[in-house]
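Every protein chain of the complex appears in place save one, which is left out.
Letters are used for the chains, namely A, B, C, D and E, taken in the order the chains are written, and counting of residues starts over at 1 for each.
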Amino acid sequence: MPTPRMNLDAYQIDTEPFYLSTGQEIAIAEAAYHDGTPLLLKGPTGCGKTRFMQYLAWRLQRPLVTVSCHDDLSTSDLVGRYLIRSGEAVWTDGPLTMAVRAGAICYLDEIVEARKDTTVVIHPLADDRRQLPIEKRGELLTAPPEFMLAISYNPGYQSVLKDLKTSTRQRFVALSFDYPEPDKEVEIVCREGGLAPEMAKSLVKLAVMTRGLKDSGLVEGASTRLLILAGQLIGRGIEVKTACRAAISEALTDDRELLAALDEMVSSLF
Amino acid sequence: MPTPRMNLDAYQIDTEPFYLSTGQEIAIAEAAYHDGTPLLLKGPTGCGKTRFMQYLAWRLQRPLVTVSCHDDLSTSDLVGRYLIRSGEAVWTDGPLTMAVRAGAICYLDEIVEARKDTTVVIHPLADDRRQLPIEKRGELLTAPPEFMLAISYNPGYQSVLKDLKTSTRQRFVALSFDYPEPDKEVEIVCREGGLAPEMAKSLVKLAVMTRGLKDSGLVEGASTRLLILAGQLIGRGIEVKTACRAAISEALTDDRELLAALDEMVSSLF
Amino acid sequence: MPTPRMNLDAYQIDTEPFYLSTGQEIAIAEAAYHDGTPLLLKGPTGCGKTRFMQYLAWRLQRPLVTVSCHDDLSTSDLVGRYLIRSGEAVWTDGPLTMAVRAGAICYLDEIVEARKDTTVVIHPLADDRRQLPIEKRGELLTAPPEFMLAISYNPGYQSVLKDLKTSTRQRFVALSFDYPEPDKEVEIVCREGGLAPEMAKSLVKLAVMTRGLKDSGLVEGASTRLLILAGQLIGRGIEVKTACRAAISEALTDDRELLAALDEMVSSLF
Amino acid sequence: MPTPRMNLDAYQIDTEPFYLSTGQEIAIAEAAYHDGTPLLLKGPTGCGKTRFMQYLAWRLQRPLVTVSCHDDLSTSDLVGRYLIRSGEAVWTDGPLTMAVRAGAICYLDEIVEARKDTTVVIHPLADDRRQLPIEKRGELLTAPPEFMLAISYNPGYQSVLKDLKTSTRQRFVALSFDYPEPDKEVEIVCREGGLAPEMAKSLVKLAVMTRGLKDSGLVEGASTRLLILAGQLIGRGIEVKTACRAAISEALTDDRELLAALDEMVSSLF
Amino acid sequence: MPTPRMNLDAYQIDTEPFYLSTGQEIAIAEAAYHDGTPLLLKGPTGCGKTRFMQYLAWRLQRPLVTVSCHDDLSTSDLVGRYLIRSGEAVWTDGPLTMAVRAGAICYLDEIVEARKDTTVVIHPLADDRRQLPIEKRGELLTAPPEFMLAISYNPGYQSVLKDLKTSTRQRFVALSFDYPEPDKEVEIVCREGGLAPEMAKSLVKLAVMTRGLKDSGLVEGASTRLLILAGQLIGRGIEVKTACRAAISEALTDDRELLAALDEMVSSLF
Partner (left out) sequence: MPTPRMNLDAYQIDTEPFYLSTGQEIAIAEAAYHDGTPLLLKGPTGCGKTRFMQYLAWRLQRPLVTVSCHDDLSTSDLVGRYLIRSGEAVWTDGPLTMAVRAGAICYLDEIVEARKDTTVVIHPLADDRRQLPIEKRGELLTAPPEFMLAISYNPGYQSVLKDLKTSTRQRFVALSFDYPEPDKEVEIVCREGGLAPEMAKSLVKLAVMTRGLKDSGLVEGASTRLLILAGQLIGRGIEVKTACRAAISEALTDDRELLAALDEMVSSLF
């Protein structure tokens, strides 16, 4: 019962994604790729981890299979399962197996959200064995050199219950991401949000101010992504303060006092 | 094994729904629609979020697929599953996939009630990738420009356990809804409840009074919807106080003291 | 794949059920029925909520589909599921869908016992949309005018975990039920228990006394139903005190002290 | 798709079971049977509840279907489920449905151990409707007059989590059981354990002593059943003290101090 | 649809197992067997309960079906389930049903580990009914006289959550096991571990010392089984202290201080 190879063309990234490097992350990731070492990306929401993976996949010319992890993601969801076809149980590869067979990059986004079995199933794939045991088929798959495993998580969210096990962590080369430097962030917001530099500069200033509110009750400050959304609303003719309220303040919090503080910040800038 | 396209005619809204705008929410929502940005609606029960979505769908002439989220709503419920047909496992799109394929508006009502996996499955659909990975089919669906994602929740209910993750929130343009201004609410109750303006005015007064009881133990005050229900009972010949008791007081609480307080409010008005 | 219409003859109530009205509950329920508004019944165990629904169904000449809710009642149990027939997955309507299609009255007894998904699936059916989305079939069912939704619960039992959500409550016209006035209760016990008025009067006196024990540790006092059971045992020749012990005291509690208190009450009356 | 009637011959009790009445429980149970009222048996482990049901079934000449309830007993286990036969889903009655159809006695032993849904599914069967809704078949079964429902539980075990709901209790005529009077218990042990009266008397004395230890840490004293087991070991030639240790002391507790206390009791008697 | 009888030859014990009796346990077990009374074995890990059951099965010449109980052992695992064969649901007996039909001994090892339903399903089998209701088949199986039920548990482990219910305990004749007397234990270790008596005596001394550490933090002392493992390592040429560390100390604990204490004990003996 042969397993049909999935066509991974849809996962190939053909155009260079816009990515501004902020350190040696590209060199390290490429070294890890050539050593067959898996990659761990750490950093806050919307700071560019996903974009980095898209850029890396484009550079390495490998398909990028992304899995957003969650509470109910089981081993079967990743590795595959049997489905009934004409009364036969036909094996269907999950995204991880698919990526291993095709020598693609498999990116498990927010891995700590997944059930523990998910993080364990990648263990033999994440050390020098580079093997994926598909227990339901009695198959032991060895990854080709082109395959790369990458996982990400946001250390700001970690709780005791949802932490990466040491036996998982100690298999990865780890890259720490953060919001870009103000200059770079202005450049990104101009380009992606379609804004004039002055307006972008003010939005970045606003973002930096919100990030300072983290100790005052805000779970996290405005990400670069929110600045871009605000910029797009402004570009569509929405008044600046209204756009900031909708794309930044209301997206960040429901708390009346924090909303008032954010309104004041907006007023001081525009 | 082709997936039959669902006929979404039943989801098309042909007549303009009655909706009184209370701010710039329509302009922002339309801008977000044209930018391909998803929408987050916040606000208390029965204040018009669902009606707003119906109105927006009618304006944009897109089918509206609404999913009431709940504890057991799984990814499969949203994305789809395999069903057996003549011994074959045939893929059946869930409402979200159906909406993505058809370029409809998918509205996930009370998203925080859903299991965490549901909120994560929309992540790649809610950023600039606008992709829905259907892992069980190994399919990566890209949303057409006409597709819009909208979610709603009631910040008044949030608990630590059921809060929207920052990584989810920071993908949306957010609109905050509240009960309409008294004048507008009177207009709505007149029209939908079929009442004379004087009676509607008194009902709105009553509603405002109940909303003031929120700090005295009432979970939430009377919504516009309850005023309309009361108005309809009155229109059917039920005596005003009896109608208020059935449609407002008893619907709001079981607490004897609060019921007595509500009775007094009713007596002071009618 | 057509869905066979269930024959709801078995759910039709042909003979007028015995029901003594205690207020305007019939007028309100009929008004709600004609407005397409759902009904919420509140009240203690065995006070006549179920009997009221039977009476209402008989008056409106609609079949009555009752579902006793419980912890494991899932959306599928209510809405329907696919079953295998000759290797085909054939859709089978659940009781709620069955009632919607047939324009029957669907009565969800003790709704708060159900899983949260059950209470959410009725939301679009319980507002002016009057729609039941059958997500597994991609079908959006609109209820005919004859369909009525009714739910019940016992406010005396509510805990924080099992309370009706505000967003659910604020869709219903609510009727509060209680034990009937002594005169009416005597009339009911005479008729249903087959007792002479004197004996019935004493039983009702006993019930009123037990209801006063509620603050002394008894969860709830004797319901009208228990009085009828006691009356029936007496009619079969069981000695009065023995009958009261079996049908009332032992049914109410296992606590030795409360049993002794109940015994004394019985002795004081017979 | 007709449902084959189960042959309930195996559940018929042909020989009169040995049962010593201790009060009016037989008259009450027979009256309840003729009124169509369900029965609730309360009492400690091994005091004769099961034997009483066997005796009642023999007297009424009805088959006795007993279900030992437990944590995982689901509604489907009681009511029935679809099973695949030659590619068809064939409905299979559960024991409760089987008993309803055949007009048998259905005895749910230790009902509070069951999941809440089990106790709710019997509600419409336990009031004057006497109906069993089989939701998965859309069938509403009305019980014939010969059908009787009986449930049991041990009030000594009840916890807050596992208590019978008031709405369940208030549908039953309740009988309280306890260990038999010493004279009767001696008679039972003689007969069932095959012992001489003197030996039986000493065993009953021992039992009464152990029942007095309940406040000193023993969960429950020796039941009549354990006395019979001890008697049988003695009848097989096992020395009295050894038999008491194996059939009574070690069966009652693992606690060394309680075991020592029990040993002393045995030594003082034999 | 007949149920094929399993061939229980593999469960027959042909050679007399080595078992040193330490009391009247064999006489009591044989008496219970002939009375049709079930057996409850209590005692610490590795003290010979399993070996006793093997010996008893050999003496009685009955097949021995052992089930190691665990958290997820369900009623279906014990009683049986329907499996699909050529599109038919074919019933497959579980080990308990298999043993009942064949008149074998069914030994449920560490019964308290099982889910509560498992312990309840044996109730009608464990009293004078000796019946196994197979609810999914509507079958009521009566055990032949040759069938025996035995269960075991370790009282040292019991917690409030995992205790045998009184209604379960009071159906069994109970035998308490403990480590053998030093002389007998030396005899066993000599024979099974292949050691000279002097060495065996020292190992037993070590075991007795470790059992004394139970109040100093060790969950349990070294079982006879561990002494045999140590003996076997020594027989293979492993140095005595190394063998004791691997087979006894490291098997007993991970605690550094306890390991040091055990090392000292070993040093004082060898």
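Keep this in mind: a residue touches a chain if its C-beta (ideal position, glycine included) is under 8 Å from a C-beta of that chain, and two chains touch if they have at least 3 such contacts.
Predicted, not measured: the structure shown is a model, and the values here were computed from it.
**Q** Wait, the hidden chain, what does it touch out of the ones we have here?
**A** A, E
**Q** Have a look at A:His70, A:Arg130 or A:Arg171 and name the one touching the chain we're not showing.
**A** Touches the omitted chain: A:Arg171.
**Q** Touching the hidden chain in the complete assembly: which of E:Ile105, E:Ala174 or E:Leu226 does that?
**A** In the full complex, the listed residue that touches the missing chain is E:Leu226.
**Q** Given that one chain is not shown, which residue among A:Ile28, A:Val208, A:Val240 or A:Leu269 touches it?
**A** Result: among the candidates, A:Ile28 touches the missing chain.
**Q** For chain A, enumerate the residues touching the unshown chain of the complex.
**A** Residues 24, 27-28, 31-32, 34-35, 37, 40, 42, 74-75, 82, 84, 87-89, 115-117, 119-121, 123-124, 127, 129, 133, 135-136, 138-140, 155, 158, 165-167, 169-176 of chain A touch the chain absent from view.
**Q** Touching the hidden chain in the full complex, which residues of chain E are there? Just list them.
**A** 6, 10-11, 45-46, 50, 66-73, 77, 83-87, 92-95, 98, 109-110, 113, 154, 157, 192, 219-220, 222-223, 225-226, 229, 232-233, 236-239, 242-243, 246-247, 250-252, 254
In the analysis below, only the chains that are shown with their structure count from here on.
**Q** Hey, how far is the Cα centre of chain A from the one of chain D, in Å?
**A** 59
**Q** Go ahead and note the Å separation of the Cα centroids belonging to chain A and chain E.
**A** Each chain's C-alpha centroid was found; their separation is 51 Å.
**Q** What whole-Å value do you get for the distance between chain A and chain B if each is reduced to the mean of its CA atoms?
**A** Measuring from centre to centre gives 29 Å for this pair.
**Q** Provide the list of chain A residues touching at least two other chains, using ranges where the numbers run on.
**A** 87
**Q** Graph of touching chains, which shape: line, ring, star, complete, other?
**A** Drawn as a graph, the chains make an open path, so a line.
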